[in-house]
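One chain of protein is taken out of this complex; the other chains stay put.
We just call them A, B and C in the order they show up, numbering each chain from 1.
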């Protein structure tokens, strides 16, 4: 890629590049001037300038909530943040079905569930069920997808076994509860099980949920990750392209619109 | 003072000492995944850990608002933050009047105004007018105070001249508009004028307003500063003690309840 | 006052339909028992401890009785036999029963049998008397502190996973104005067929419901209540495979409320229907006895189904939950029927629609302290908007005089609440209540407006659904996914193996007392 000019950006409050940020936090001390001084020092230690501890609220006898506005000197070179170039456009419902028919030549089989102790089904349902999400049809609705939704509280091993029995092309795992990273623990357990079952690196493994992104999913050993606001059509497009790449029918690393990043 | 044990404190969100803070800021770029990555990098540069760029809002075409939760490793030793020991208790209305009668022996004369181009009178009125503030009587109500409220938009020089003509014990300056530190500029101009008039270091000079604190006021050359929520009785107590100290009738540096810090 | 919207007779008819719907379920309930119910009986007798590996003694004993195939006589009976064998303590009783091949314990003579039952009944009366005195102590503290504040009671959750952190957060919330503290359970505790033991410090998305955790929290809140001179209520979940036992533990530890629904476990935890119907009955009998307010879970329906489309399912289910509750002896003042402010905020007229629904609920259940939930499903990560959105739920709650209001959290879409989130919510609710209390008395709702029209429409659809349940049976309606868009069948789900038919000589002195038969 050609040498790029830098594009330095910083937070914008009142005037360009003023670096203004808003912050709030609670300190475990009573609401006094001394507490305010502590809040100020804390912000200064965080490297903030022109710290204004505007608000100090008695959240409880021994807890004080602070509202701060300050300036940060941190900057980011926006030009240096790379995003892949999109070369394949995102296909709509009919177009994608026709594309599967032509290029895969059979139905694409996917299995999904919310695994572990997590019972949040709304997310995986949004991707798989007929109705879909935000006016975008779910995978069950695609004639060229065969979608199985096993629901929630499904043990990782069961999901894998059921998927293998149907020779699935992709497995979709949803994780919603994230307190103290329980979703990461369960996701790692899923990957272990997939390795044991010998499908890791073969069957496409997708992870999704409100605290999931592509980067995290890849780190955990999945092929792709999908976060809040994901539409089923995006997932469908991804699965088809990734599958064709696995099948050697599409160039590895072909970038397409809506691919997870 | 005796060696103190340290009392390290840090922000408290879900569990003690977890260091969780909330932050929001706007970046001058469109709302995309790339912008989110920029927000993340910015927070990391600010030294934050476990950065969760939870929210990304399209504030406008080229501006994106981010909502972040993250952990800071900054700590403060709360034990090291000193506050003066209070030795004199705060006197109520009747007690203070009696105290003035006995110790000063004459009415205490104060002049106040909102100076410069600032027209915000509510703050200085709260301190000086009969009615007072939050159920606490203003200085005009105290029989042993002679309080003159010149209102707003008063040139610094006029306030000083009027006060000198009555041989005032204290001058109260209010500053409410603070954009780009106009209050500091005007306060410095006041101090210059006071020096010129030869009353600096003699007449008590008080600064007040929503963005004022004692530290700032002292830096600017005032004797004391009063911020949001100030009650007239606190100001009255301060003026009397400070006056007695100037008169040599009370030990310098006597600490009293409600003194500006 | 909300309404009329509809005639009193129409409401009475809906209530009658619900009564008929629950009738067949009670035929089942009165002929069966479950492992959980039997463990509850043992807990009543003081069997609250745990053995090795932390397995509760009640589980050890009931499992033993079940595998020996003798549970159908009732655990109380075997407990009596263990005592006769000389058991000195609950643990001892378990060990004696466990040591014995069950067939060794042949039938007793009618007289001995009669004596045994009388002794155990006496012990049960004493245990229930002790429970009552604990409940009385709770009520006395409430009265001492000036009774209950006016409704809605502001309800916030703590969910750190660690009971000691929970205590810190609960105290802070009380200091900031909370009326009710709910300790959210660790994820999937519903699926545990036992009650974990002791104080716990590691939960996910919540803290385990254990008797010791209840005790720790209630003790802290008693202290806090005294300091604040304001009684702070405590609630937890009587739900899942151990719902009856938890009701007992909660009653014993003087909790004030319990999340307790006749169908939640079926729909949202895939727990078997028969099991759930049985266990909910016993848990509710305990709540009735202990003056505990239950909170039902209809609000959950509109997290899976669309809140606009499924509004009538909430009303229909409330009538059914009410009937289940009345049949278990609960009074109207104990029915925190659940509903919520969940209509997609992108729709037009949502404030009118939410007011309509909230008014309709109050119209149908005027004497119940309804539990009003805040927006959750459509919450997104813009905390400022989230807060504004919650405030509208505060308005509807005070306007329609809900009994209990769960305060929405501005970080709902992110994490379980931080200390500051609760403070922010309480401050806003305090303002709203102060600003708007009595607003309902300022206006007459127009019968020709959107609010009234919508209320009639929702009520009409609720009646249709109740008719369907009456005609085809509740089981069939659940099978069709009528509630929360979730389909379940009678023999599916977890825990059916814990249900058994009572033998003719089934003995349960606790139930006798609870049902007023002793």
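Going forward, a residue touches a chain if its C-beta (ideal position, glycine included) is under 8 Å from a C-beta of that chain, and two chains touch if they have at least 3 such contacts.
It should be emphasised that the depicted structure is a prediction, and the values quoted were computed from it without experimental measurement.
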One chain isn't displayed here. Which of the visible ones does it touch? A, B, C
Which of B:104, B:164, B:182 or B:216 touches the chain that is not shown? B:182
Would you mind spotting which of C:85, C:391 or C:496 touches the chain that isn't drawn? C:391
Which of these touches the unseen chain: B:9, B:65, B:109 or B:147? B:65
Contact residues on subunit C toward the hidden chain run 345-352, 355, 382-385, 387-389, 391-392, 395, 410, 424, 427-428, 431-432, 434-439, 441-446, 449-451
Tell me where the left-out chain touches subunit B, residue by residue. 24-26, 57, 59-63, 65, 117-119, 121-122, 125, 151, 153, 177-180, 182, 210, 228
Going by the touch rule given at the top, which residues of subunit A touch the chain that is not shown? 12-16, 20, 22, 24, 52, 54-57, 65, 67, 69
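Simple rule for what comes next: only the chains that are shown with their structure count from here on.
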Going by the average position of its CA atoms, which chain sits the greatest distance from subunit C? B
Could you tell me between which two chains the number of C-beta pairs in contact is largest? A-B
Could you give the separation in Å between the centres of subunit A and subunit B, each centre being the mean of its C-alpha atoms? 45
Quick one: subunit A and subunit C, Cα centre-to-centre, how many Å? 35
Give, as an integer number of Å, the spacing between the C-alpha centres of subunit C and subunit B. 51
Residue ranges of subunit C touching at least 2 other chains are 380-381, 413, 415-416, 418-420
Note: subunit A residues in touch with at least two other chains are 24-26, 63
